[in-house]
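Note that this complex is displayed minus one protein chain, with the remaining chains in position.
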Amino acid sequence: MIHQFDAVIVGAGGAGLRAALEIPEGYTCAVLTKVYPTRSHTGTAQGGVCAALGNEEEDSWEYHFFDTVKGSDFLGDQDAIEIMCYDAIRAIIELEHMGMPFSRNEKGLIAQRPFGGHTKPKDPNNPFGERVPVKRACFSADRTGHVMIQTLYENCIKRGVKFFPEFFVTDLIVQDNVVRGVVAIEIATGEIHIFHAKTVMFATGGYGRVYRITSNAVVGTGDGFAIVYRRGIPLEDMEFVQFHPTGLWRLGILVSEAARGEGGVLKNKFGERFMEKYAPTIKDLAPRDVISRAMYTEIREGRGIQGPDGTYYLLLDLTHLGAEIINKKLPEITGFARIYLGVDPLREPIPVQPTTHYAMGGIPTNVDAEVVIDDKGTKIEGFYAAGEVACVSVHGANRLGTNSLLDIIVFGRRGGKKMAEYVKEHDFPPLPKDADEWTRRTVERILNSNGKERVSRIRKELQEIMMDNVSVFRTGEGIKKAIEKIKELKERYLEIKIDDKGKKFNTDLIEAIELGNLLDTAESIAYSALNRTESRGAHYREDYPKRDDQNWLKHTLIYKNGDKEPIIKYKPVVITKIQPMERKY
Amino acid sequence: MKVTLRIFRFNPETDSKPYYKDYEIEADPKDRVIDVLHYIKNEIDGTLTFRRSCLHGICGSDGMRINGKNMLACSILLQDLGYSDANKTYKKPLVIEPLPGMPIIKDLVTDFTDFWKKYETVKPYLITKSQPPERERLQSPEDAELIMEASKCILCACCTTSCPSTWSNEDYLGPAALLKAYRFIFDSRDEATDERLDIIDTPNGIWRCHTIFHCVQACPKEINITWHISQLKKKLVEREI
Amino acid sequence: MSFKHYGSRKSGSIGWLLQRITGIFLIFAMVGHYILMHYTPETGHSYEQSVARFSSVYWKMFYLTFISLGLWHGLNGVWSILRDFKMKPWLAITLYGIIVISGFAFWVLGVSTALKF
Partner (left out) sequence: MKVEKTHEGYFKLVASYRKETGGWAWIIHRISGLALTAYLYVHIYALSNLTKGKEAFDAEMALFQKPLFKFLEWLLFAFVLAHTLNGIRIVLVDFGRGSYYQKKAFAYLMIIGVIAFLVMGYFIFSHEISQIFAGLI
C-alpha cells in the first residue's frame, strides 16, 4: 500500500512528537512508531530537564553552556550547544504552557534540583574559577520524561496529528541525495507500506540493546542508525556510548541521577564514599563518564561487592535522606528497588552497576536538524534527524544528565520548523521503482530461511562481546576481537531460522530484522572506537589513556562500504567561545 | 525451580479457537514474569507473541492477566506470585492470559483501539482560554500535588480491563479515561472544567463506577483510582446543587 | 469526538446522591425497626399494637417515609444494576417500565395500608 504525506516522522518519542506539533495546518503529517506513542523510551527518563530558569538560585544559560561544553570533553559543537542552552528556558516555559505537570517550589515556580555536572562559578566575578553544583534540573518527581511524553502526545491529539502505531520502519527511500519516503511493515497485518513523503524525520531513539546491561527499552535496537548507515549516509561519533553509573545491579534499570542530586552517595565494599577520590569538588555529582570509570576502577581494584552469580556491584546509599525526600521526590526508583531487588532504599543501600544508557553519536545534523553527510555541509534534501538518533553534536564525547530531554524538545522543534518550511516550498519528488524492494527481499529471506541459528542466540552473543570489549574501558585488542566476532555473527545471521512464519503480528520476524539493525549499529560503534586512538569523555582507551587535542579534536564520520571495512572521515569541531582545557571535577 | 506456565494462545491465521498451552521451564524466584516469557520466546517457541518495551513498568506495554489478575509482566517477580522456593517443582501452573474483555489480535496481544478512543473522549490536553504569561503559570505545591498521583498513569489499560462495568458494557469510559479527566479537571491551570464535567456525566461515563476497587488492585503504579473518581463524583454533585 | 455515549448529560449525579442519602436514612430506620420488632417482640408483633402504631400520626409519617425511600432506594439500585449492561432501547424501556409500574403499585399498596387506620 502506498500512502502520501507531506511530512513523515519516524518515531513517536519526545523529538518526533515535538516536531509533529510544528507541521502547519493544511499539510499532512504522519507519525510512525513501532510501539504506541506513549510507550516510547522518552517516558523512562526520570531526573529532570535542565534550563537556567534561576527559580531556586542565581543561574545563567552561559553557565549551562560552559558545563555542557566541558561535559562533552570539548567535542561538542559550541554553536549548537549555545543554541540549546539559550533556548532551554523558552522550551521549558513552552512545555509548562502545554500543560506539563512540573513539581513546584514554595513560590509556585517550577522546582529545580542539582544534577551531575551542572555547576556555576562559586564567585560570579570569576567565571572560570572554582565551581559548585547548581539547582538547574526542572522535574516532576522522578518521572519527568513520563509526564513530558504524555504532555507532548496530548498536544498531538489536540492538534489531530495522524499516528501509525505499531508500524515498523525498515527502510529509507533516498535517491540522488533527495529523500522520498520510508518503507514500513504494519506489525498487526504484516503488510508492507510505502510512505511517499516530501520530508522525513528520523527520531528513532537509541541502540542500548547492542549491550547486555542496558537501561534502554527492548525496542531500542538502533533501527534508525542502521537504516541510514545501510543507505550510505554516515554516522557521526559512534564510539561515544554513555554508561550511566547507577543501573540496578544485573537488570540495568536506571536509578536516576536525581538520587544523587537529592544527596545520595556511592559507596564501595568498605562503605567508603569513593567519589571523593576521583572528583574532589563535586564528588557524586560528577559527570557520568567520570563516575562510571571510577566505579569500574573500584571493582577492578577489589573494592566491589560480589553477588551470588559472580558479578560485582557497588552501593548507592540513600538511607540518610529520610522518608520525606525519598517518598516525595524519588518514589519511582524506590519502587524499582523494592520490586526488582527486594531492597528498601529507606533502610538499605541499593546495589548498582554502570549500565548502557545513551548514544552520543548518530546521524550527523546541523543545528536545524538537517542531515549533513560530510564536512562541507552537503545535505540530504528533506531529511531530518532529531533526538538520540541524531548527532548535532551537543553532547560531544559525554552527555550531561538532563540534556537529552532538552535536546529533544529544542532540536525536535527546530527540525519541525524547518520541515514546515520545506513542505511549503517543495513538491513531492518522484518515487523510485521498487522502493520497497529491500524490505520485501529481507522479509522473504527471513521467512523462508531454514538455517539453524536462533535470533536470540546471535543477539545474546553480540551483546556479550560488546559489553566485554567495547564498554567503559576499551583496548585496541579487545575492540578487534569484537569486530571479528561481529563479522562472524553477520555471517551466521544469514543462516537464521524463525519459528513464526505467519503474517499477523509476527514479532519473531520483527526481532530478526531488528537483529540485523543491531549488527550494523554494533559494527559502526566498534570500528569508530578502534579508530579513535585517544581517551575522551565516554570513550576510554586503556592503550591511549590521554586526551589528544592535537590529533583528535574532530568528529568521526563512518560510512558503510558494502561488506568491506567501513570508510572513516572526519569533521572539525565548532569552537566559538571556550578553548579546550583540562577537564577535572 | 521448575514452574509450568499455562499460556493463552490464539493465532487468527491458524486457530479457530483459543487454547491454553503448557510450558514447563526452569526459573529463578527472582525472575520477572516477562523474563520467563522472553525465555520461552527465545529458546522454546518463537511463535509466542506479546508486547513489551521498557521492562521496568513505565511504558505500559506488557499489561496482561497473570493468575487471574491484571498486572504488568515486567513488574512482578515469580516469588511475589508464590513461586519462592528455588529448589521446588511447582505443580500449580502460572496462568497467563491477555487483558480481559478486549478483542484479541494474537496470543497475549489485544486491540487497544477502543481504549485510546475513550482516552481521547475526555479531551486529554490542557485547555486554556486566557493568554499565557511570559514565564510559567504559577501553581502552588499543594495544587501540583493534587494532580501528581493522577499524572503517574502509564495507560497500560490494566485498570479499565479489570473493571466489571467494562465487561458488562464495553462503551463505559473506564478508570483510565476518568483518571485522565481528573488530571485535567483538578489542574489549577485548566479552564474547561465545565466542558470536561459534561463529558464524564453520562450513562456510559462516571456513573458506571460502583467502587469495586478492581482498578486500584490492578494498577501497577499504585494509583488509588477510586479515590480520584470519587472526587470527580463529588465535583459533579456540587455543580448540580 | 465523544465515545458512543448515549442519554443526556446530568444523568446521574442527583440519583447517585439520593441513593446515598436514602441509604443513610434507611440505616437508622432499620435499626429502629429491628429494635421494635425483635427487642420487644411481644408488643411489636401484635395486631393491636400494630394498629395502634399505624393510627399515630408520627408513626404514620415514619412508615410512609420508610416505604417510599425504601422502595426508591431498592428500585433505583436495581435499575442501576441493569444499566450496567448494554441494552437495546426497547429492552431498556420495558425493564424501566416494569420497575416503575410495579414500584408504584406496591407503593400504593403500602401507603393505603398505612392510611387505613
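Before moving on, here are some points about what is shown:
Letters A, B and C mark the chains as written, and numbering starts fresh at 1 in each.
Assume a residue touches a chain if its C-beta (ideal position, glycine included) is under 8 Å from a C-beta of that chain, and two chains touch if they have at least 3 such contacts.
Since we're looking at a predicted model, the values are computed, not measured.
Across A:I157, A:A188, A:L447 or A:L553, the residue that sits in touch with the chain not pictured is A:A188.
Only one residue in the set B:N67, B:S84, B:T128 or B:S188 touches the chain that does not appear here, and it is B:N67. Annotation: of C:M30, C:M61 or C:I101, C:M30 touches the absent chain (contact as defined above).
Residues 20, 23-24, 26-27, 30, 34, 38-39, 41, 45-48, 50-51, 54, 67, 70-71, 74-75, 77-78, 81, 85, 102, 106, 109-110, 112-113, 116-117 are the ones on chain C that touch the missing chain. For chain B, the list of residues touching the undisplayed chain reads 10, 12, 17-18, 67-69, 100-101, 103-105, 111, 162, 164, 167-168, 210-214, 216-217, 224, 226-227, 230, 233-234.
We adopt the following convention: only the chains that are shown with their structure count from here on.
Distance between chain centres (mean CA atoms), chain A to chain B: 28 Å. The centroid of the Cα atoms in chain A and the matching centroid in chain C are 64 Å apart. Looking at chain A, no residue sits in touch with two or more other chains. Not a single residue in chain C touches at least two other chains. Listed in rising order, the residues of chain B touching chain C in the complex are 114, 117-118, 120-121, 123, 164-165, 168-171, 173, 198-199, 201-208, 210, 233, 236-237, 239-240. Chain B contributes residues 11-14, 30, 32, 41-43, 45-47, 49-61, 75-77, 105-107, 109, 112, 116, 120, 124-126, 128, 132, 134-141, 143-144, 147-148, 151-152, 154-155, 183-184, 187, 189-190, 222 to its touches with chain A in the complex. Residues 1-17, 80, 83-86 of chain C are the ones touching chain B in the complex.
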